[in-house]
Each structure stands twice: as C-alpha cells, then as structure tokens.
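Shown here: the complex without one of its protein chains, the others still in place.
Chain naming follows the written order as A, B and C, and within any one chain the residues start at number 1.
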C-alpha cells in the first residue's frame, strides 16, 4: 500500500526524454507520454513529432516545448540533441512500424537510449541490423514496449511458473480477440484502421502483427518457454481487405510443450480480450487483460485460488510494480507506466554506473523484438504453405 | 413457469425401456436412467446390464426388475423382447464404444427403437453398416446422446444463428478442457480412466473421442456449418499413456468459415469446461457448459446482452425444454433428459402414426454419429501426417 | 462420479406418495412430483389435487392415477387412505399457504408422514397447533420444503461453518432479489402473482413470506445461528399493491452476530438472486442460488478459493447429495430432489425401525417452519412500529 510503486524508489533521477512520432491526433504517443509521466521519472524536452518541422513545432507547442527542441526529422533531432550539453537521455519512438529501426539506429549510434513501440520492425533482416548496432553499444538501453508484460499479475504469473508451482509446462493457450475490424472500417477514413490494414505501413501481417505478437510474447513471457515451430492459417474475412484479420496458429515449444494462438479482429463482443492460460504437470494459471488485477491459479487437486494484485498470494515481484492497495484496480496505463519506470531504472543504472534493480530487467528488449518479427514471418510462411510446420526460433 | 417442460406434454404415452450396459457401478447408465425418469415418459422394464446373466440379474434386482427380463446378452434380449406382447419399445445402449453398433444392429433389425450413447462407434465402416440398416428401417428411431445439444441455451444459440442474428458465420472456436487425467490415473485402477485410455475399448482416440467430439458436435450444431477439413496435432503428455490426452485442431468449414478446437484432459483447474463461441458478420455468441443457463450475445456495435434460460430474449425453442422459471438453474441432467424426452416424442409419433413435434427433431441421430466418427479418423490421420489438412466430410 | 446421489443408496424402499394440491396448471406441484421422481424413491398413487372431485380426477387421470385414488378433499383422502392396506405412506401438501396446517393435521393424526411446502402457515398460533400434534406423534416425519437447503454447496457451507473454518460468526448478509412484480402483474390475471399479492391467501406478508423467509432460513441454516431480534422497513412500491414487495431488515442473532436481509420483487435484472454471505473471525463464505455449484471461501489472509460441487475442497456432506461429476452443473430440481430423497430416508428409517442416515436429518422440519412464521410476524410488527426492534425467537 504505497501510493507509488516501490520500483520508482530505486533512484530519483529524472531523465530527459525526446519523442519521435506522437504528433497531434496520434493515440499511442499520448499513451507513452502519460506512461512516462506517471511515476515522474521523465521530463519531455524534445521531439520530432511529425514529418514536417511546422507540424512538429505545433505539436510541441501544445505540449509546452520550446520551438528550438521541436525537429522536422528524427535524424536532425538525433544529431542536435547529441551535441547539446543537456540533450535528451532517451528517446521514445512511437511511429508506424517501418520507421522504428531507421530511427532507432540514429539514436543508438549516438549513445542515446531508446524506448521503442512494438513491433520492432517489419522484417527480420532489418531487426538484426539494429541488434548488431546494439551489440556494439553495450551501454545503450533498448526497451520494446510489449506493455502487457508490465501488468503486475503477469509478472506474478511468470514468477509462479519460474518457481515451479505449475511443474513442467505442457500447454500455452493464448488468444487476443477484438471486434473493431468486423466491418471494413478502413474505408471510413478511421486512421488507426487505415494504417493497420495497409501492407506498406504494417508489413505483411495484419491481426498477427498488431495483436498476435502480443499474445505470443505474453505466452512466452509467462511460461518461460521458447517457441520452436508453428503451423498457421491466416484469413482476411472482410471482403477487399488485403492483410489477415484472423489468425489460427498451432504452437510447439522447445522441450515438448505445445499450444494454440488465436488472434482476431472480427470477433464481435471482444474489445481487447487478451487471455493467456498456462498448464503444467502440477497446476494451471489463467490471466485476462480486461480484468488484469486477477490471476486464477489452480494447483492440481486443490480448489482454484483467486490471486489479486497486492492481495494474499501476490508476491514481491508484483508488489514492486503496484501503486494502490488490493481492491483498488490498476489498468492499462499503470502497466504501460511500469515499462517506462523500469526503463528509467535501467538507464539510470547505466548513467550511475551501477547494477540495476533486478526487477527492472524483466522489460522486453531487442531479443523479444526479434522473436516477434520472426513469429510474424513464420506465420506468413506457414500460412502460404497451407499450414505446414515452420521453424520459429530466431 | 411450467414445472415440466412443454415438450413433455405433446404426448402422454409411456414407453417401455430396455437397457444394454449400465450395470452396478457404471456411471453413465445411471445418468441415462435418471434422464429417462425425469419427465416420466419411460418405464424401465428389461435389461442386459452386464456380460453375464448372473451379474445382469443382480443389477436388475437392484432396479426392481423381475429376473425374467434381465438377460445375459443383448442378442438374447433383442430376440426375446421382440417376441413379447409387451416387449420393450426402445433400448438404451450404454456400453463401452466398441459394443454400440453390434448391439444396435440387433434391435434395429427387429424394429426396436434405439437410444445410443456417443460416440457412435470406433470406426467409420462399422458406423456405415448401422446407417445402412437404419436406411432399411425408416420407422425405427435412432437417437445418439450428444447430450449437450439438449441444453436450452444451446438450442437458443442455434436458433439465433439460424435466424440470421449473427449474419454469415465466420468463426467457430470450440474447446473442452478437463484436468482429471493430469496424472496417470489409469494406473490407480480408476475404472473411467482405465477404459478411456485403452485403445481396445476406446479406439484410436483418447481426449478427441471422449470430449473433442462433443465440442465439435456442439460447434456444428450451433453454427449450422459442415466441417470440410482439419489439421490436427495430438499429444500424449502423460508418460506411458498411449492415446492422446490433448488435441489441437484447426478447422475449415464449407462456405469459408474457420475455427479452432482444443480438447484436453490435462489442463489443471478445468472440470468440464466445454465452451463454444461463434462469430459472424453481425454478432457473436458464447456459451459455457459449466454455466449453462446463460448465453452471451453481442450484436456488433451494441452492448452485449446476457440471455438467461427462460428470461427476456430467450425464445420458444429454449422455452420448450425448460422446466423451472428463470433464475432457478437447470443443469446437466435436465439437458440429458431433454434428449430422452425428445426421443420419446419421436418414438411416440412413429407409434401413433403422426408427425412429431418439430422441436424434437433437433436430437442428434445417425448422421451426427457418422460425423463424429469421421472427425476422429480425420484428426488421427492429420496428426500422423504432422498436421496436414485432411478431408473431414462424411 | 456416481450418477445418482449416494444418499439414494441407504435404502431402496419405494414409498407410496399422495398429493394435496398441485392440480392442472399449478407450478409447484409439478416441481414436487419431479423432485419425488428423480431418485425413484416414491410412487405417486393418490391425490386430492383440486377442490372438487371432478377436477381432481381429471388431474389424476393426466398423471395416470386410477379414479378411485383421486379425492375431492384432503379430509376424504386422509380417511380413506389410512384405511387402505396399501394406502399412502406419505403425503405432499402443495396448496396455498392457508391450507397447509389443516391439511397436515388430518394426515399427522392418522400416522401418515407429511412433506409440506413452505411457508408452514400464515399464523404462529396455527403453526403451534401442528407442532403439538407432531409432538404427540413422534413416529411421524414432517418435512418442510425449504428446498434451498438441499443444494450440495449450501450444505458444504454449513459444514464448513460448523467445522470452525470461519471462526466465530459475526455477520450474515442475506438477500433474495427478484423483478417479476416490478409492474402490477397481478392485474393481468397471472395466477402466481395473484395469490401471492392477496392477503387472504398469503397472509400479511408479500415478498417477506414468499422469498424473505427463504433468505432467512438459509442464513440461519448456513451460519448455525438463531435469530434474536430484528428491525424492519416494509414497502409496497407498486401502486395499489396491498402487501410488501420490498423488505429491508436488520438482524441480531443470539451470541452477538448481526446481519441484514433484503427481499425484493421489484429489482429489475434480478431473477431469483438469493445470495447468502457469512463472515466470521477467520474467514468468509459466499453462495448464490443462481450459480449454485460454486462456493466462494475466503480464509482470512489467504487467497480466496472457489469450491465447486464435487471438486477439490468439497467434502462428503456435499458429495452425499451430488449426482454428477464436478463441472457438470446441477440445479434447482436436484436440490429440491435432495429434500425428497432425504425425506424418504427419514420415513424409511421410521418404517424399518432404524436410525436414519445422519445426513438426512439436515432437512427442515416443524422447527424451521415455526421460525419462518415467527420471522414474518416480527417483520410485520417491527415495520408497523416504524422499525423498532422486535423479538424474533420462537
């Protein structure tokens, strides 16, 4: 019962934050800013919010930034900020997918830390270029906002699996169902729908890339398993839609566990129903993003328990990223903020030349980014081969 | 608010019932008797309860039957009862799977109606033999107890799809998860576990045959769709178990709809979690066997509704098989009894030379039996071919 | 996994059952018959179904009874059946409330066992007359169908309290909410609504008598507490309605526990939402009639558990009245049948001169009947005195 997560206390350093993308009208940029603000560990000081200097300055003005720190391109921003005495410590990249890697490279090369929206990129080759650049800059922190791993009960679930409470894992059943693309919304001019259904901006995947990767990432995060191969069947149910709006995938993990993954944007009655269930030799777990403060735990042969965020049975890993007492729900933004605050800890530790708080090391990085891209490629390949099994290891 | 289902009222004829199997200690035989008794449309008058006359008479005595009507074999029973003036009208076959068809043939040939436990049989060829026999006896009623189709809200769901409330169906997500075979229960001497995991008694399928067929049957029943092909991945997670205890299946239906099916007996925390979700262009439905009095209906773009058995939004098809007012739950036995009472109506109509109540024609019969057997065969074949797509149409 | 409750096995004696009331169109009579039939421990052989011999014979014919055993009055039936060699063992009284006691007296005096619908009667004085008659006939069994005490998880809850798992009980929060009298349904000619809102047939209480007594009975049953005094506020919200359609009651129990009770028939969205929550020094329990297969148990300081009927954590007291495996729901009729089957055991034990199965002694009898009547009287008195505390002990 702390009013602020204990994670926030490891360091009080406040980081100077820049942003690429997230100009007026963008949804996810505002989420990132709010997440950065929640624990007061960042100050937004610069941005390349849009593709022109004029628009960028307009967005920056709304956010209270001086004109001089509002740039017309990420390249300009990287160059200029790197030279400033009090330039940005870290940049948040919140553009459409195809910009992620080229933008990240500009900052990584200059030793500026990066927080990047998911998916990492649209192609594995490009992703590996970034991985190589990061390998050469071991002091640069790279965080990928697979934000659902920030939910306290997701981390609780992961810890319970790691602690062996479920025994050896046999099954991972993951799904992410939405209904907002049930009709051809992209024709209405709705911006979110437009770019997500456009191969030029989203790459070769629709539902798989947008939400399937979240489900896959979460299944792997909680179970601790590595995906080995998969068989997929993609469909575009809405007439005239090019990218998949539904994905059925069978999964095989290293070590013999198996699973299924369903991602759909055409399932009426589902808003953001991301559900992961994991079953082992000794017990099962179930977690749903729409009711994130609960974790159902069924030790085999005993009555199932409801573990609540911060309540009895909820351990220190979850407690570390909990702000308010049990029974007072936290949500999507708090989970997102946990990623940001953990990133702040990783970056602060680098700056201060110390080891970071161990809990902060749970945030997803380049490895998870590559896994997500590989997952997408494998799904597309398998579906093209009529569901043949395809290797999915990075 | 009727106290007895209106279905029971179409006719008051009480049928003379015989039973094959269901001797002392058998679970499903007792369920069948209770289901038969619920609406008072049957009187149990004869049985071949066990494989020896002695055991059969002992079981019969416990049930209050005279020795003369307790037989040592189904063949003897069929012969003798067919000759009696007041012999049985109908027989319930509740033996292990491999006995279903040979027993049924004995009665069908003699014009005695049959109510048979599922699955129909362990091989498609044998199933077709029975289908042929039935084709030659158009006045004999054959009912297969895919009992979940007897739940009022399952029929409500089916009707809503048929009425077009969901638009064209795109997706059928079906699952049946249990946990009772998480450990090697069959080694403990538990009878239910022993025969279900034994290929000699269960055929080549474990979880798929026992519960996967229920999920498939229900998905098809509600959606009104015909399965076209499938790709499957079977696993025996428990060491030393021969038959599958987990099945992952991807589905394709005629007309373009798709789906997934998951059947598992090793998922801790799941008792009989049979869930079917159906999504169409205009809405979605979700039903769970463990909470069967509820049906969630989400018309696209409107708030989801909770339709309760007998409550507002629950129509006459469900009302016909409802016994008590909304808010007073009905369960598994009532659903099972609905199959029996509908069978009584079909049989009574034959005897009385009239058309049956239309609602009664919803009960599963030989076609559903063949579909189930074909489904099992296709799943096994696909899994052996490492998940290749296999035709599943009968 | 038994297919029939183990309670049914104590004795195989089949009892000859008569019925008073329950003629054509009556709801509760059909429920009683179905409940009696479920475990095959009764055979309906006689009845005084209606107030005239003609109507009674018509109803009897529909039920397959011979004319000679269909009577025009309960008095005639009692006299005649008592003299028959194979007359009824037991009578079920399912008339409107004011007939219960006079009818029961006729049978009790002749040594015929009685199963009586609740509430016992409309006035405490009359109830005590029956209690006196029963005291003189110690070999006559009298069972009152407070049917909700037949639910397995209700008995499980009671046992857990008795076993001390909750520590000393502090709080009993009981409610029974319906919505079917939200409008003036009684003016439409609906029969159920008409007699329940008519003081001549229902006595001085509406919602309190019809459903409030159930909530009170259940709260006392589970907690094991005796009501000491109460303060009540009755309301007739629907214009022109004479009897209460809503009751607010504060409760005080012997020993210091307290509680609240809410009974309403004008709460839209509630069907038969009977919920009892009990809290003690060491834990809490919650049970809801609409989802009766679940019992929520929260030991203080530990994660709450979900105990399912027949599942882990569900003990022998519940198991004894369970018919099908966990995850296969049972409902209202099974709970009602448990009362009937327990009554059969009590009666059989009397006939056979042995002690009954202990589990069967849980069924409500004359004491619970008197408590219910006293509760109603106290509520009315308190409400008339503007909510003053009124003694509620019998």
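Quick note on the criterion: a contact is a pair of C-beta atoms (placed from the backbone, for glycine too) under 8 Å apart; a residue touches a chain by one contact, two chains touch by 3 or more.
As the structure is a computational prediction, the values presented were derived from the model and not from experiment.
The chain we do not see here touches A, B, C in the full complex.
From the set B:163, B:302 or B:352, the residue in touch with the chain omitted from the display is B:302, counting the whole complex. Among C:132, C:187, C:254 or C:281, the one in contact with the hidden chain is C:281. Where chain C meets the omitted chain, the residues involved are 166, 170-171, 173, 179, 182-183, 231, 233, 235, 237, 246, 248, 250, 252, 258-260, 262, 264, 266-270, 277, 279-284, 286, 296-300, 304, 386-389. What chain A contributes to its contact with the hidden chain is residues 1-4, 12, 14, 26-31, 34, 37-40, 62, 64, 178, 192, 270-273, 289-293, 308, 311, 323-334. Listed by residue number, the positions of chain B touching the unshown chain are 297, 301-308, 311-313.
Throughout what follows, only the chains that are shown with their structure count from here on.
At the chain A-chain B interface, residue numbers used by both copies make up over half of all numbers present, so the two copies contact each other through mostly the same positions. Core chain by CA centroid proximity to the global CA centroid: B.
Taking each chain's centre as the mean of its C-alpha atoms, chain B lies 34 Å from chain C. Rounded to a whole number, the gap between the C-alpha centres of chain A and chain C is 55 angstrom.
If you average the CA atoms of chain A and of chain B, the two centres end up 44 Å from each other. Multi-chain contact residues of chain C (touching two or more other chains): 308, 311.
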